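All protein chains but one are shown at their positions in the complex.
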């Protein structure tokens, strides 16, 4: 039984890790830290765990963590993982970092997009943990950078097109919509119920920090030519779910059917990506609570543009689910172990 | 592997059975019927199943059902189970009926509350399938009547008080709130999004058809004296969840702590019922997607009344989850097999 | 044109006052204070006002307020009005206080229910501003204590029964449901979107601070015998709206029709209270954005109890709307001036 630690267990990603690992046959959460709730039982913080799971939240202590755990998930605010993770790596632990600190190859991008100076030790070799594209590298990795929620949906949505060089790499537009749990459990007016409900609102227009992450990974596919794109993010009054509506200018004419066939071939072996038949409407709820990504697409021949719809659960495939998928691969387990594939409907 | 059939698979209870049984280690859905969608794949009706589960919906044919299945769930509109179930019983199948046709002992009550004449064969001996109270009978049953959603929450919420005769049996008040999925997938103005959202509304005030079911089961506990109560039901703009707020007049003074201790003792062995410590706030989302029931309580000493809060997922413990719990018992499986205990939060 | 000031203009009640007074023909907001946003334009805080209303938020200064305003609304957190209001009264201003500091006659109740010591000058004679019961006194008042949201719905719902002494005064049960805007604009985990949506939750069970206010006002009606009741409050994922479901034990048999007739007669002259015909379902959205209260009722003869359903908009009749209704009366205007009577549907 893999002994698992969660650094930052009382945020929503942390809780989702706990929930999903409860039913994992080969892993068990044995160590959990929280700055805000240190000393409290996790099931006091989340009463739904009462009777089913118990563990006292601690303040993070390196020694204790190293002793207690074989595998560590780090779910800390941006900028904090960078300090903690290298120590765990040095101590020989396998780590999935759910934050952004290890996602970007070019450290200068952190200043541009995150407004902070990166401070990553140069000997760390994090692997970008989108298993559908990077599975082999993940298997051998000691440190995996778990992709962001928008990047997960967007990259999976566009990868087959990039791989075959079918769309223009300059000017891709991604109009993304997210539920509120993606903003986490920290209080802010923009997550205050009365400000969010009965509202649709754009935010971080043309400045979202996930932009370079998406560009970086898409640029690696196909021709390798640099991708420059826009992501405009919108807050929607639901709890879980991301829909990325991606608009790509086709280089040559393609029919909807041709592209669907291409996507099916590309994702044929992937248990967590499903490509929908033409005309099937996709909703975020289809994947709510699961680790699945569902993709639909349509060519608008009038403007020679392909519209790709990609949905995930931002806490599932967009965070904790994907982290466990990575853990499975890094630990030599079956990739799908303990991960729900079907969403909670209705 | 138990071969399972679902009669009425394209309603929300049917879909929840499919979803939950996907991960059941000893049972497998092999037969599914639907009047509206006969001929269609289940995963056309629910695209979220695509890639994960497939079965073509059929029109119900007795012979086919008998041949294909060891165990049958019947999820038909009120009044239709009565026709179908006796044939399945006669053919030797074990059946859990999720509708109301077999819940009431006194058939005359169907005329009073359901405005229809019951037509149940007298040789049928359905067991009321609330396993926490009736587990032993369920184990030996061939036909189990699955409790209604409001009765599940209410009876579990009040059983310990009735068992010890601590509250007046005349005049119990249950103010119940439900999510909309309890109204099913059939179209009606009262389930139309724009009529429901941003709204709180009472319905079926003092005439809800679940009243006699609750009275019947509560009356069997403790002194056996007949219970007469009011349930006032409210529609709330959420998908899943019931909160039954129950008000009972205490016969003698009791403290909150005394009653919590009593409840804990009563439900000590029950894996799906959790009693909260004093002061813990209960929300329906704690149990969303699970088969759990969570109970909290408080004595209002100023009016010598105990207020019991009982939450379930109406599609889980209130329908499909409980049905599978009954299947487990009837089949000699472990009671908790394949049933989530922790809700999807957030 | 009445020159109006709002002390605490950037909470939801303050904003609702601004919105409603925009269309008031005889009053105009000329002064607005805010501790959090002093120095900012109100339409920076609420962009929806841009182009339609502008006023810079100031820190409260007594002299400035006295000079600028004829009439002052005070919307401050509990305990702060007590300090500010006496100065305004002394300066000869008419004041409606939207908080709780002037609602209770018996100051010792503040310690019991609000856990704070009241410090109200003994020469202040606040009038409880429920115009339907107290209209004459409000007309002549200099200081009006605006009723709480739950009390507004509950007292209007039960007043005719109390007036005629038709129900037991001990043990009235009020099961109340509220939208989230009632908790205001201050951040708290219990108003965080992801904690509230898809959830139904009870709170402050048997300890809600509105209890003594309701008891106080109901006790004044009919026989004058003291009322002792329970209010159990529930948080519902909507923005605006309160539904108070009130359960009263009838002293003698009454039919639903008899009671509806009684209610109609009682509220015959009231422009903002509507009594529904038997069987009409009431939802909070019917009154959303308006100053109306709608009441329906039903006798459950099986337990000889009347169930009264009373709905208001907590920011309308439950706060800002009612405050303007009081302003109208105190200023000799027509009672209904500037107040919407029909809710925003859907």
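For clarity, chains are labelled A, B and C in written order, and residue numbers in each chain start from 1.
Note that in this section a contact is a pair of C-beta atoms (placed from the backbone, for glycine too) under 8 Å apart; a residue touches a chain by one contact, two chains touch by 3 or more.
A quick note: this is a predicted structure, and the numbers were derived from the prediction, not measured.
Looking at A:62, A:187 or A:205, the residue that reaches the missing chain in the full complex is A:205.
In the complete assembly, the contact with the undisplayed chain comes from B:192, out of B:28, B:116, B:192 or B:226.
Among B:109, B:134, B:239 or B:328, the one in contact with the hidden chain is B:239. Only one residue from A:142, A:165 or A:230 touches the chain missing from this view: A:230. If you put the missing chain back, the residues of chain C touching it would be 12, 15, 19, 22-23, 46-53, 181, 197-198, 239-240, 274, 276, 280-282, 285-290, 292, 294, 340-346. By the touch criterion stated above, the residues of chain A touching the omitted chain are 170-171, 173, 175, 177, 179, 194-195, 197-203, 205-206, 228-230, 232, 234, 236-241, 243, 245, 247, 249, 281-285, 288, 296, 298-300, 302-305, 307, 309, 311, 346. Interface residues of chain B with the unshown chain, by the touch rule above, are 12, 180-181, 183, 185, 187-189, 191-194, 196-198, 237-239.
Here is the rule we go by: only the chains that are shown with their structure count from here on.
Chain pair with the most C-beta contact pairs: B-C. Most remote chain with respect to chain C, judged by CA-atom centres, is A. Chain A and chain B have Cα centroids lying 36 Å from one another. Rounded to whole angstrom units, the spacing between the C-alpha centres of chain A and chain C is 45. Listed for chain C are residues 194, 197-198, 237-239, each touching two or more other chains.
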